[in-house]
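Here it is, the structure, as structure tokens.
Apart from one protein chain that is not included, each protein chain of the complex appears where it belongs.
Labels A and B are assigned to the chains in the order they are written; within every chain, residues are numbered from 1.
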Amino acid sequence: MTTVALERPRPAGLIGWLASTDHKRIGLLQIGASIGFFVASGIAALLLRSELAAPGMQVVSRQSYNELFTIHGSGMVYLTVTPLALAAGIYLVPLQVGAAEIAWPRLTLLGFWLFVAGGVVMYLGFAVDHGAAKAGWFATYPLSNAANTTGKGEDMWICGVFLAVLGSTIQSGTLLATILRKRAPGMTMARLSAFTWSMLVTVLLAITSFPVLLGTMAALEWDRLHGGVFDGHYGPVAYQLLFWFYGHPVVYVMFFPFVGMVAEAVSAFSGRRFFGYKGFTLSMLLFAALSMSVWAHHMFATGRVNNEYFSLTSTMLIVPAGLEYFAIIGTMVGGAIVFSTAMLFAIGFLLLFLIGGLTGIIVASPPLDYHLTDSYFYVAHFHYALFGGSLFGFFAGAYYWFPKVTGALLRESLGKLHFVLMVVGANLTFFPMLILGFEGMPRRVATYPSRFTALNALETAGGFVIALGVLVFLVNIWWSLRHRLPAGNDPFGGPTLEWWTTSPPPRLNYDSLPPIRSYAPLFDLRKDPP
Amino acid sequence: MLLASDTRAQFTSLFSLYQWVMVGTAAVVFGTVLFAALRYRRRPGRRPSGRSEATMVELAYVLILVGVVALLVTRTFTTENRVDAIASNVKQHVEVTAFKWGWRFAYPGTGVSVVGDNRRPPSLHLPVGEPVVFAERSLDVVHSFWVPALRFKRDAWPDDTVEFELTVDRPGVYAGHCAEFCGLHHTDMNFVVVAETRDRFERWLRAQ
Partner (left out) sequence: MHRRWTPLFVWAGMLGTFTAIQFVFSTNPYYWGLLGGAAAATALLAGYYLWRPPLRAAEYVPDSSYATVAVAAGAAIAVVGVPFGPWLYLPGLGLLVVGLGGVVHELRVERRAG
């Protein structure tokens, strides 16, 4: 065990937070910033849904509509879910592997500020001539070139995306180094927690695919300024191949950490060691490897890629996904389940993400995708996966780990209200989209034929229910910090290392460490004290 | 035996397989999760099981999953080969040109072409019951030719021509949309497919 000491006493107040290299502070700042961008992107979504409540244009102009959905999607992918996933890792991984600090703390802090800067730059696009970016979150070429999308807003979007993804890439590197080199004695790779395993595959995905996005954005900006990059034969196809090589793995970066959270919450609230650990860890690696191999499935309707290979790899995703469900459900079976809010969100994840996954297998079939891609069916698919999946998983993790991070419990009554609002809101918003897409409503449209009105109105109502749910969550956080119910070290009987230390943990995380004999060291300790 | 370029029929046949597999899977998973949640909730005196592996069950389960993958992939590949194929003896051809924000449909050899835009969507007349080969390209950005009733879309590119073959099964008037976001008036970049008998189609051509 390497001894660790602080260099000098930490500065007080705001500066102490904003320039802190304590991974816990960086993690919390990043979670806060991500939630801030989430609210901003969510408001954009509410504006979109308000416009779509009835046919015709009542709320915004066509150009504003295009800016809003671009910023909504971009905000959610680059500025909310990806940084949120990494922030959870930045906070939890050093604790879960028994380390005193994250590897390369300055680089981790750098990543945070690059992400924030990227977000600010992207949103500043609203203040320039011709408005914010309006070419969608993946900026298809040639739509995104200088001739077709004029104004600095699009350039600022490219810069903002570059900065945010650069920050994410750097942080993925520090997380990988932490997992590989800063584990406590006894914490072998085969004893890592489910969440840390999920972070390991997440950062592998990020390190091998995010740099391609950085290069592609740099190339796109060059093309906008000087031309000559993607404007020849095959150029537009090359742009998409390069973009989606990042664009698919990023959705798994946005998913895996939250599956890991669900796995841990289910284990804790079933009172059982995580089931099928070996199969789960192998299937994580397979899931991640496949997710690197499927990217041109976003291009099935182009007629310019090899659909068969990408359809094969995409359909194969059934195998590792099925294994993960086997392990998580297997943990519930034979357990003594407590229906805490965290457990409710975990169950909600299992059921709602399933719809996202199954609709994903449908669009993994090119002949079916020819109809369903670029329609609202596809919008439903990725929202069930990201909202019903990642976001529900995040809430499960939030209700589970909030006590460890703050020392206070979140209110269960508000939590259950939050859960109900989310379930109702999510299904009201996204289920009708499956029908609308099948019936022929394209995505990224500001109006529609009147026969689609009823379902659109329902979806808009659902969007506001979701907003109410998010509000309840934020109120819960504020209230629980204001009127504290002390949590203690281990309020739920958690299986993993972080429950050994105080809530919140001290600066260097652990004053002492228990023996580490498996992937559930605290369960072992309780059953079989040394 | 379904006509290969009757894309609606090909879609419906393949989709029904997928629908059954997905609904069945959902029923099994929902049922298992809800059963586990209810049956294994904490009760006084209940001690959680200490078992943490079930390797034989897991291996059998993996084999089932691989079987499902194999089934879906083989049916997908056979359907796709039919839908993507372009027969060499097709007589009717249409050239589709997409632009911001409208469509041009030209009938090679006849001198007839129809142009429309977001203010006046064009009509694409087609003969019913026969295969039609389309050659599609774009004048500017990437667009996409989508006819939901035919369960088919294909992107239009500025740097190359793509071809596809469709057969409209029954006469009628069908909506068409651009399905690749293309800027300000993407929302209104629509067209209408008018599928009619060969006779009426030829009469319409002559009248242009």
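The definition used in the following text is that a contact is a pair of C-beta atoms (placed from the backbone, for glycine too) under 8 Å apart; a residue touches a chain by one contact, two chains touch by 3 or more.
Quantities reported herein were computed from a predicted structural model and do not represent experimental measurements.
Shown chains touched by the undisplayed chain in the intact complex: A. Of the candidate positions A:16, A:32, A:56 or A:486, contact with the hidden chain is made by A:16. Considering the whole complex, the residue from A:132, A:212, A:323 or A:487 that touches the absent chain is A:212.
In the complete complex, the hidden chain is touched by one of A:53, A:285 or A:420, namely A:285. In the full complex, subunit A makes contact with the omitted chain through residues 2-11, 15-16, 18-22, 100-101, 105-106, 109-110, 112-114, 117-118, 121, 152, 155-156, 158-159, 162-163, 166, 179-183, 188-190, 200-201, 204, 207-209, 212, 221, 224-225, 238, 241-242, 245, 281, 285-286, 288-290, 292-293, 295-296, 305-306, 308-309, 312-313, 507-508.
Heads up, the rule we're going with is that only the chains that are shown with their structure count from here on.
Computed from the mean C-alpha positions, the centre of subunit A lies at a distance of 29 Å from the centre of subunit B.
For subunit B in complex with subunit A, the touching residues are 7, 10-11, 14-15, 18, 22, 25-26, 29-30, 32-33, 36-37, 40-43, 46-54, 58, 61-62, 65-66, 68-69, 72-73, 76-77, 79-80, 83-84, 100, 140-142, 144, 146, 148-149, 151-155, 157-160, 162, 164, 175, 177-188. Interface of subunit A with subunit B (complex): residues 62-63, 65-66, 134-136, 140-143, 148-149, 232-237, 270-279, 301-304, 307-308, 311-312, 315-316, 318-319, 322-323, 325-326, 329-330, 332-339, 347, 350-351, 354-355, 358-359, 361-362, 365-368, 370-371, 373-375, 439-440, 442-447, 449.
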